[in-house]
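A single protein chain has been removed from this complex, and every other one stays in its place.
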Amino acid sequence: MTSALAVDAVLALLIFGLALWINAARTAYGAALGFMAYGLLLALVWVRLAAVDVALTEVALGAGLTGFLLLGAAARLAPDASFDAVGVSGKGSRFLIALLCAVVAVGLAAVVLVLPDPAPTLAPLVHANLARTGVGNPVTGVLMAHRAVDTLLETLVLIPALIGIWSLSSDPDWGGRPGSLPDLSSNGPLTLLAQVLPPFGILVAIHLVWVGAEDPGGKFQGAAVLAAMWVLVLVAGLGRAPRVTSQASRLLLVLGPLVFVGIGIAGVWLAGAFLAYPEEWAKPLILAIEAALTLSVALVLGLLLAGPPVADGGGVEPRP
Amino acid sequence: MEASAIPTAWLAGLSAPGGVLLVVPLILPVVGLLLGLLLGGRRLGPFVFVLLSAGLAAAVVVAAAVVTGGEPMLYQLGGWSPPLGVALKADGLSVVLLLTSAVVTLGVAVYAQRDFRPPGARETRGSLAFWMLLLGVWAGLNTVALGQDLFTLFVALELLTFSAVPLVSLDGRAETLAAALRYLLFALLGSVLYLLGAVLLYGAYGTLDIGLLAVQIAAAHALPPSVLAAAALMTVGLMAKTALVPLHLWLPPAHAGAPPAASAILSALVVKGSFFLLLRIWFDLIPGLLDLPAAQALGVLGAAAILLGNLMALQQARLKLLVAYSTVAQIGYLFLIFPLAGTTSGPTWALSAGTLQVVSHALAKGSLFLAAGLIAKALGHDRIRDLAGVGRVLPITLLASGVAGLSLVGIQPSGGYLVKAALQGAAEAGGTWWWGLVLDAGGLLTAAYLLWFIGHALSGHGPHPATAKAPGRAQELVALALALGSLLLGLLPAQVFELISVGRVPPPEPIATAWAGAFHWGSLAAGLLPLLVVAVLVLAFGPWGGRRRPGPLGWPAVGAAGLGSAVGWLDARLRCWPVAGFSLLALVLTLGVGFAFGARACVT
Partner (left out) sequence: MSGETLFGLCGAALVGVGLFGVICQPGALRKLIAFNLLGSGVFLLFGVIAKRGGGALAAAGQGADGDPVPQALVITGLVVAFAATAIAIALLRRLAGLNDQGRSEGEPPPASRSRSDGGP
């Protein structure tokens, strides 16, 4: 027990130290690199907190995709990101703000320490009602059945986010392909990697989604892995992102949420409530939604990384 | 009698527990977002219009069902009851937000058909983005109105933010991109604080359902530290998203820089979404907060917002910035209800005043931003000093501005008048006359800058403005319709206002009688008298007849100029990012400590 505690203490100190370092790093690039390492450490903490589902998400999304975004931006912006370089330079005001932040943190820590013991929990309720959802992983049960509306809204949130990013192009570029990813097609080893890795990545993603019903894993983790593989292929120049006006890509984008809403509405008649599943059909329906959502979420995550469209000079497909 | 019995029975059936009706306002925009992306192109605008019309009908049916049922409607999503599942609830408050957002969004959708219609067969960037984001805002607002779970509400807030931010930078200019980025970062800070509060509440009670939490919190002998900390964090986070002074740094550039249809949505509705959650927290989740002295702090900030926003609006050279600063001021009125809720009239009374202000301002400000957009488009600029002659070119638009202005100033019979009368009444009943003073000063300042703008626009002097582009008649009429809606709010049958108390403890005096008593046509003249003085002052300072008054006007002018530059300096300082960050931290700590001491004093 004490050795486990020692591990936890080291982990907590490392994370706190790394967070301080990220704040103090001289360049944004350094800070972004630090953030990736920080995400990996954090995943270890999630494992220690018995939340393997979250750990997987943290690695894939927190450290992986977010880190990629931040690094990409830091690499492009680092030399002249000065246009909004207004930080707080005065020593006195920095100290004052640091003091207030410390007071907030101490107050928060005090509140967390006096939270009621034994802790209130929904775990027994979730376990008692898990059988009705047909899945064995309680986190998946919560995401897909008990709190399905949050999951639906969350996949929906990604669409305005993507439209927002697409809107950051100029008018003549509309109809082009996303253009924010770096072009590393001349990088031999990367091309090789992009040829070898994706088949395995796809297998891992399918595995994550499939086992997610019973064991840690699920659509978000699987989708993040799929998105990473796809972005790798794009960066290596082995494929091209679809045009923003591509009807096929849009269909895939909305497929998952549409299936989700459709089954949800059918639930009003078949199971007595919106977003409810008939008991004997619960598991296959959840798996169908998860499969469709995985594809849609993977595409949307990849497109969020790929940025606003840029005209490629080629013929732009007209849309009716 | 026979004929009316059938719909009543039908509505009673809908409002029966488990009425699935509440799902409709939730999924209409969701399905719209998904199908809209597939549709794209030229058909998107008409599609959104049809969808919004259906949404308005759904909101009306929900409202009718809630009113006839006389109690809130509840719906358990997926058939799972809270705390495990997520519930939707429509009480009077939800219904008001549903209706307001449907009406204003529909108005904006009519207005925007012209501005955001692809010129050719091809889809354009602006059209796809605008219509999709408009649907996103609508989806977020409807979820905020109906959501009963703190985390679902968090996702709804993010939906609102992610849809609102790109609307700011739709024209792609660097200034608007910078404004959008700043808005996004500050709004994210607000969301995180809100989420942190929700996390603490889950830690304390193991549920996120507002109803269940409220029962448990009310049963506690004293508010535990986690609840107080959560209340402070959530309140400040939502204040940041609502742009209450001193956390208003992002609002003026964002609202002034967006395209007019987007500005109208942002100013009329988006800031109300986060305010609505604030109402949920203070009036439904932890009503005990209203009795704490810290509630006064919110009122003080509201009063500061009224004075600062109005004084800043008075100094703006550009019309859209004037309107944006007017929003900063009008948000202040919303926060005056917190200190006044503890008075004898009771919280439901204060809440009804706040809700009415939400509606009245949404209609009036929506109209004013649309009108400002029409003027800017017709002239190619929005410099107030060069507006001469606009009155002749855009008479309907100017009429809309004037009518919307009557409501913002608070002239009978507008919604704004009712709000001010209610707040004045509550202030007098509680013996806190100073809030009334702020209200009066705010009204006069509002009148001053609106007269300044309208005076310039009506001034016949100067060359006949060359109109770059004539606005659509429908666009002008939408602006006028929203303004008239705001003006005529006060003439609604008094029973309509009882709607707000559905699901709450009714105030000692029925809201209807109190509102009905607020009207004295005789006092209209008394209310107009100070305005006449302001009008004379504005006329004295104005450039009418082409003679710009040379030289200083003596000490009043020097004093006014001094006050103006001092206020301008203060506003510029407050809107610095680090200063706003400092204010945010200071507010979290002040409220947290204030709640803690207040709660202790209540127990002992």
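Should a chain be cited, it is by its letter among A and B, assigned in written order, with residues numbered from 1 in that chain.
Please note the rule applied: a contact is a pair of C-beta atoms (placed from the backbone, for glycine too) under 8 Å apart; a residue touches a chain by one contact, two chains touch by 3 or more.
This one's a predicted model, so the numbers in the text were calculated from it and none came from an experiment.
When the missing chain is restored to the complex, the residue among B:Gly206, B:Gly342 or B:Gly490 that touches it is B:Gly206. By the touch rule set out above, chain B reaches the unshown chain at residues 84, 151, 154-155, 158, 161-162, 165-166, 169, 172-175, 177-182, 184-185, 188-189, 192, 195-196, 199-200, 202-203, 206, 249, 253, 572, 575-582, 584-585.
Taking the whole complex into account, chain A touches the unshown chain at residues 4-5, 8-9, 12, 15-16, 19-20, 22-23, 28, 31-32, 35, 38-39, 42, 45-46, 48-51, 53-54, 57-58, 61-62, 65-66, 69-70, 72-74, 76-77, 80-89, 94, 97-98, 101-102, 104-106, 108-109, 112-113, 115, 117-124, 126-127, 138-139, 141-143, 146-147, 150-151, 154, 157-158, 161, 164-165, 168, 180, 218, 220, 297, 301, 304-305, 307-308.
FYI, only the chains that are shown with their structure count from here on.
Per-chain CA centroids place chain A at a distance of 32 Å from chain B.
Across the interface of their complex, chain A is touched by residues 18, 20, 23, 27, 30-31, 33-35, 37-38, 40-42, 75-80, 83-86, 121-126, 128-129, 132-133, 136, 139, 143, 149, 151-152, 155-156, 158-159, 162-163, 165-166, 169-170, 172, 177-178, 181, 196, 200, 203-207, 224-226, 229, 576-578, 581-582, 585-586, 588-589, 592 of chain B. If you check the complex, the residues on chain A that touch chain B are 84, 86-88, 93, 96-97, 100-101, 103-104, 107-108, 110-112, 114-116, 119-122, 125-126, 129, 145-150, 152-154, 156-157, 159-161, 163-171, 173-175, 245, 247, 250-251, 253-254, 257-258, 261, 264-265, 267-268, 271-277, 316, 318-320.
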